[in-house]
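A protein chain is absent from this complex, but the other protein chains hold their places.
== chain A ==
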Amino acid sequence: MSLEWILSIIENNWQMFLRGAYYTLLISSISTIIGAFIGFFIGIMHTIPVRKKGVKFYSLKLINFMLTCYVEFFRGTPMIVQAMVVYYGLDIAFGIDMHFITAGILVVSLNTGAYMAEIVRGGIVSIDNGQYEAASAIGMNHFQIMLHVVLPQVARNVLPATGNQLIMNIKDTAVLNVIGVTELFFQTKSISGNNFRYFESFFVACVLYFIMTFTASRILLYVEKRLDGPDAYQKEQKEAV
């Protein structure tokens, strides 16, 4: 009997489910990308070496202090609360009237960025100092070393953690229903509110969430494998270049 209900719910509401899933995917993927950029920016700022104490030293310290405040705040408060604060708070306090989807992307991005910051910093620290020294020894400056040697490796190494963030974001965008974002959870709530079949409706949502997260994790694994290339190497037989 449940199965029949499930089928009829899908038949009658598939468009709503799909639209919900679309917004869930849209917000979570865009936010993961923006968040990764924020994370990289903060990770880079936190690892700039400045030896001499001077204007540069203190301004960097100040910027890093503010960035740390941001990280701690967004890691230390629930996203559902942040969503309310950003969406309603900014409107009331500053008269900034954001579209709820913009607000959703903003909140999830800032949240992801806060987590990614520490992941990226860890990734930068984990690149052995020898490569940094070797690059210094051929005359590269800090910026060149970061761009051409360190960060490409960090990007590869933080990919699994970024995938984790994407999966978390796909699930956690559900909390954005409190500011009226019509993502999958919001849509399912509307559907079940109409037919009063809570179990069956949310079961469909559950399956949809799982399909999205599982697909995302498989795609990321594939990308990782592609980036790593084959393990063995064949000698060049002909003259190269």
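Here is the rule we go by: a residue touches a chain if its C-beta (ideal position, glycine included) is under 8 Å from a C-beta of that chain, and two chains touch if they have at least 3 such contacts; residues count from 1.
What we mean here is this: contacts and distances are computed from a predicted model.
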item	value
From "ABC-2 type transport system ATP-binding protein", "NADH-quinone oxidoreductase subunit H", "CoA transferase subunit A" or "ABC transporter", the hidden chain's UniProt protein name	"ABC transporter"
Among A:Leu18, A:Ile96 or A:Ala134, residue touching the chain not depicted	A:Ala134
Of A:Ile10, A:Val149 or A:Leu220, the one touching the omitted chain in the full complex	A:Val149
Contact footprint on chain A, counting only the chain that is left out	128, 130-131, 133-141, 144, 148-149, 152-153, 156, 229, 231-233, 235-236, 240-241
